[in-house]
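Only one structure is covered here, and it is reproduced in the block below.
What follows is an incomplete set of chains from the complex, kept in their original frame.
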Amino acid sequence: MTALLQADHVVAGHPGRPRVLDGVTLHIERGTRLALLGANGSGKTTLMSVLAGSLEPASGRVLREGEPLDWSRKGLREHRRHVQMVLQDPDAQLFSADVAQDVSFGPMNLGLPVDEVRERVDQSLRLLGADHLAERATHHLSYGERKRVATAGAVAMRPDLLLLDEPTAGLDPAGVRQMREALDRLTAAGATILMATHDVALALDWADEAAVVCDAAVRQGPVDELLADSGLIARAHLEKPWTLALAAALGLDRRPRNLEQAIAMLTDERPAGAHDGAAR
Amino acid sequence: MHIAEGVLPPAQCAIWYAAAAPFVIHGAVKVVKEVREHPENKLLLATAGACTFLLSSIKLPSVTGSSSHPTGTGVGAILFKPPVMAFMGVIVLVFQALLLAHGGITTLGANTFSMAIAGPWIGYWVYLLTKRLHGPNALAIFLCMAISDLATYCVTSFQLAFAFPDASSGVVGAALKFLGIFAVSQVPLSIMEGFLGILLFRFLVRVAAPQLAGLGFDIGAGRAGAAAVAKEDSHV
Amino acid sequence: MNNHSHHINALDDAAWDSPWRRRRVGEKVLCSMGLVLTALLAPVWPGTVLVSVAAVAFILGSARIRLHVLAEAMSAPLVFLVLGGVSVLLAVGRTPTDAWWSLGALSIGPTSSVQALRLFLHGMSGTLSVMVLATTTPMVDLLTWLRRFHVPEPLLEIANLTYRLLFVILDTMLTVMEAQRCRLGDNPVGPMHGLRRRWDNTAAAIGAIGILAWERAGRLNEGMSHRGFETTLATLPVRRRASPRFIVITLAVIAAIWALSLGGTAS
């Protein structure tokens, strides 16, 4: 089993806090949707920086397709063709005043011919539903638009793995929906996505797997299983998604992941009335 | 206070361009060398430039409520050293000319000379001199800020005087006239800027001492520009 | 942070939305600088007036910039020009024999008033000519254009980042100042409207803005390193179509101004 990307007993941190992560192991399989959960300051962003090759761990290894990451300039350049990270604050990432120019930054660094760069810029803006923004000034964009453009900048590198730091934070519900549609298009186009978020309902609905950062370590598993674990939830400052909480309160042995499934569960279960479902 | 576009005769535009060029090129060479070694310093310089630009849109408190604003070249001179300011000053002046219609392109040389060269250099010399004479830090900052502001305005007045000598008393008379007129706003402003500088550095020492040390502030001069900044930046 | 049209970006906004955005930068520079040089070199009358008329026609007519944007932009240089004009108008010292008016050492005469008028007209026409460029060309386009003159790349990149950070930091600045206003930072209780505290508060605001700006630059640095930033900020060149027609019109207008001005002085 060679994972697309893998962290192996990683210890990493920052000057003031050297062991934010203390022996973290994580497997990201090709094609999964992985949600990264955890309290404020638990180390989600730190872990993503390690995976993106931007923060060298004090010990432990990062492996891509089974090969240890080479932290030299050359090795990192290669790594970034495969793994791209999008930060939470779009302003921390958009340096060019012109949207198309900004998105072209990564492909230009790859030394691609100008025509191919242009094509990639168009395509990635389209995937993010932001093609109409190409000629706008970065500082004229709304927050949600900037988020999408920042993501397009990473997508233009055609990475195998996208690391997204709270891509829906600060967006209005319609913006969240648009971002989710964009992520679905990316997954359909073959990308593997890891998304850090504080929104447990979103994680449950979107992800296949979850990784919870807690006490400087990571617990990985099926998202519905981890989010039903009350002990973990309390320790990691999370909360149970309402669908799971509702099912549990009604004594149903199901794990609906979203509103539709919850409705289905309740309508399935209602006609049968005094059905055993409730009698457990 | 910048000289507006079109106001200086062509020959004088050329002269001031020529006078400013060596300083600006010197600064630019320094900056290029600096960022070749530390590409990450680009951002710090850009931040300094953006802050200098924006500083001119902050209103200073005053009793009358007039709308004076700081020029900020004194802070830049202390934090980033005059050669760097000479180059960043050009960028800021071009931006002010094209984004605010403040200053101009043909008068860029003259404005650079007054605001980005004379002001920071003279202010910085006074700062060093005060320190050399064991003057207190606050006094050095006050003098640097106030005098770089005053120097800028004196040079501008002379530039205008050369272009428009007084009909009866010539260049000297015109210079006195311009000095007199602009003194109304600039003298109080430079004093205010001096005080503001003291308060500002006092604030910075309280909340950002390590970064200041990283910039070479009060630790010893001679470190070129932003060299040390980048190292600090990683754990800001 | 979008559209923070503090007065800082009225011109910038206009430039981004201008119908001339698609024009080649070189053509716009030719037009603007051609007018500036004409304003500077051609005989004051009627040269500067014709330049002003041409510049306004280009800005309002051809580039369709709204009048109030131009008017607002011109208000600051106008103050300077009026101030400068008045100080040139009033001569000091011995009253010249041909003076029209005098009061003590002050006098107004033909020499000083011609000088003042010259200052004013040159300034107006020069500034309007630069506005042709400023209202139609965003700074990024201009910086990208400068590349072809082999300006060292790092310098252009610094200028580019300065421009981008301007808006990011402006946003921070407005927020910090609003936060202070909310807690009476600009309006404390005390003698002379709390002048002492207001000074302290202003220093704290500027310091906080500086520190936040610094932090943001650090974060942008990090963001860029995530995107593979090593030494240069290479981005896609923008495609633009050349317009011989525009060049011809520009040259014709400038030539006409010269012809009229020189003809005017000859007669």
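In this document, chain identifiers A, B and C correspond to the written order of the chains, with residue numbering beginning at 1 in each.
As a convention for this text, contacts are C-beta pairs under 8 Å (C-beta built on N, C-alpha and C of every residue); 3 or more make two chains touch, one makes a residue touch a chain.
Since we're looking at a predicted model, the values are computed, not measured.
Chain composition of the whole complex (per this structure file, using the shown labels): A x2, B x1, C x1.
In this section, only the chains that are shown with their structure count from here on.
Taking each chain's centre as the mean of its C-alpha atoms, subunit B lies 19 Å from subunit C.
In whole angstrom, the spacing between the mean C-alpha positions of subunit A and subunit C is 44. Annotation for subunit B: residues 234 touch two or more other chains.
Subunit C has residues 9, 12, 139, 160-161, 163-164, 168, 216, 220, 224-225, 229-230 in contact with two or more other chains. By the touch rule above, subunit A contacts subunit C in their complex via residues 49, 52, 54, 73, 77, 80, 84-85, 87, 89, 91-98, 100-102, 104-106, 108-109, 114, 117-118, 121, 135-143, 153-154, 157.
Listed in rising order, the residues of subunit B touching subunit C in the complex are 1-7, 9-10, 13, 28, 31-32, 35-36, 39-40, 42-47, 49-51, 53-55, 57-58, 60-61, 63, 87-88, 91-92, 94-95, 97-102, 104-106, 160, 163-164, 166-169, 173-174, 176-178, 181, 195-196, 199-200, 202-204, 207-208, 211, 233-234, 236. Remark: subunit C residues 6-9, 11-12, 33, 36, 39-41, 48, 73-74, 76-77, 80-81, 83-84, 87-88, 90-96, 107, 109, 111-112, 115, 119, 122-127, 129-131, 133-134, 139, 142, 152, 154-155, 157-166, 168-170, 173, 177, 186, 192-193, 195, 198-211, 213-218, 220-221, 224-225, 229-231 touch subunit B in the complex.
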